[in-house]
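For this depiction, one protein chain was excluded, whereas all remaining protein chains were kept in their positions.
For clarity, chains are labelled A, B and C in written order, and residue numbers in each chain start from 1.
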């Protein structure tokens, strides 16, 4: 397939945004975090960063939203930078075959989460980078990382969202305490969960998120935050585990490494070509953005950017 | 990374074959099929088909071996050609998070296997293409497909291996009957299993297998057996599900769609670049070729062919 | 509580039969065996054998019905007589916490069923007594045992029901083949399943069944078929495992060892006091006779026969 120009892509994004604006079924917003349930449901945004540094966008691409689990990609990058392969003693690298918050496989695997993108795994990663530090230091590091990656200082944590999540964190606390029972939590669960809920409450727009993902796409102008070998591995994890028990379906339909968040955002990586962010608050049955997933599928079809040929 | 010439790649393969020859731990051969347990353990072969049609090989690359589960890729291609997306009513597209022969998720999912590459899923695929046909017709179709793909008529089924498998097929029979109990088997289980065991008993060399995989890599000279959209999807399934509960690890280490067989073979696809086959009979704990996995990892590192950047 | 006379008990049974006749919701008949689905749904029978040998009955107590899984109690008695405690190498003695036909715990426990009353366990028991014999010999032994126990030669196998079951035995075949894969089936699964389906197709009336259960109640006049120590153990297994995943509820409500069958029958044992049989074809959600369970609860309340004080 011929390379598409930024102008071509603008047409593609406009068409997608138009189709999404008219979508009859927009999914259902996450209801367990009251702050997220309040977001206006009829929003949709999409943004691309291309290899030449250009940004193409459509819809509500500059509206900030709660990145939620997309943050797990960035904390994983930080944790690998700090601990290297030692991290894999505490978390696996296999798809879980179960829902994002399942505790079943955690019992089967004696407290070792299946991968860094299910909730238990992300909590273990946060716990790992928290060691020896204060929560505010870890969160400052994360914001610094995100701002460097996006080259944009206007990235913040929404404390009301963080508080709302922390007040509804029973299931995540269960996961944390279960790991603690197996010696796979090093900090008090309240401290780790507090940090985790704040990390999930980072707010970014599609444009900011697409810019922050450039380093994973290995784009020429992107800040060099992680080695190429590690980038490949993070992308591999996103592809196999980034959409919970719909990861296989996303790989099948879109064919790009991606990570979704319950706030309705998705970050996807077309290696060497583009970093892509999409957002729409309503979720499908697997907890991934309904319109976001559809938009990604349309984009992949239009561009031929699938990593699978 | 600069494109590697065939001569460069020959050096890479020679080095890999040399290292594999000296490997102290070669894994353990599958013991539940007596015919496979008898294969000489110290063999290793590797072969690549490149975009320009050249073949590069090293080691025992022309020795035929039992392709076993690698056959699942080809029967999937045939089934998609015949049934199209209707196939997905009978089998899912998600990694299973469990061993290749697990029956647990089958009960959870009411007789619908997680994906076409776990045993239950492959049996369902074979059952689907068997409908209205005789086993020998299905097997003739498969051989025809493989011979066309490899452009080599010297591809056969080892009947002694098939018989040996059929005599030890209790667990696969359990999977088949369990699906039958949920209405997800249309032929008598003996008929479907008989076909399945013969399909697994196809023998090919690394060179033949690499040639047969060209259509999945979308190489210019390859026979056009499947549409590009479908190729992407088969590759996606191989990447997320091709190595059972080590699929995540293979994606992480190698970064290519691949499918392993208990006979010690692995087929991997570098889209647009190469089709790769490797073989060594000893298996690791997850049932994938031990030296084959290591060789793939070395090759991916040397070539930079990972789909992940 | 004072001992109840046969005349008192007749009044109790008449009252129960009357209430059951008027019950608005009679449950749902098993539909996976066509022959059982054809039984007239409005039938109800109950019969007691007392310590003094008297029989008290009400309703359709002399109508023969398919005893189905109640046969598992008698084959267990035969198997223990033949193999003694060696039987426990092939089947456990714990409640399963899962449905009667679940295969999940079988994978967890490497082919050893949880207890002799889940389907897998009963199949293993039948397989154990089949060893070295022909199916017709095993079935002749079972009929001989039942006729001796009931002191009634008019007990037979309904071959149409057996054939109907065998034609719908996919799930049981899956259990058998799964056990075979773990070396816990010694005969061809077709042979064991054929025997099992015939054993389930024995037909008895409530009066016959109550008489056949006298030896388990240790009633003075009962044939001595099993030692007192073994009787206690069979009763213990009935109490903890006799009603699948409603065993705890039956113990809670009725407080007697009991075994249900999908034909709508229940055999219950009041040690030293009575052997009780009840029958009504409609089943509740757990696969136990709906009115039969209710009748047993009423009887236990009226008589104070609970083993629990």
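Points to keep in mind about this one:
Rule of thumb we're sticking to: a contact is a pair of C-beta atoms (placed from the backbone, for glycine too) under 8 Å apart; a residue touches a chain by one contact, two chains touch by 3 or more.
The shown structure was predicted, so the numbers you read here are calculated from the model rather than taken from an experiment.
Although it is not drawn here, the omitted chain touches the following shown chains in the complete assembly: A, C.
The residue from C:93, C:147 or C:182 that touches the chain not shown here is C:93. The chain not shown here touches chain A at positions 102-104, 106-108, 170-171, 173-178, 180-181, 185, 189. For chain C, the list of residues touching the undisplayed chain reads 92-98, 105, 114-115, 216-218, 228, 231-233, 235-237, 239-241, 245-249, 251-252, 255, 257, 269, 271-272, 306-309.
Here, only the chains that are shown with their structure count from here on.
Arrangement of the chains shown, judged by which pairs touch: a linear chain-to-chain path with two open ends. At the chain A-chain B interface, residue numbers used by both copies make up over half of all numbers present, so the two copies contact each other through mostly the same positions. If you lay the C-alpha trace of chain B over that of chain C, the rotation comes to 180 degrees, to the nearest 5. Among the remaining chains, C is positioned farthest from chain B, on the basis of C-alpha centroids.
Each chain gets a centre from the mean of its Cα atoms; for chain A and chain C, those two points are 55 Å apart. Between chain A and chain B, the centres computed from C-alpha atoms are 32 Å apart. Residue positions of chain B in touch with at least two other chains are not found.
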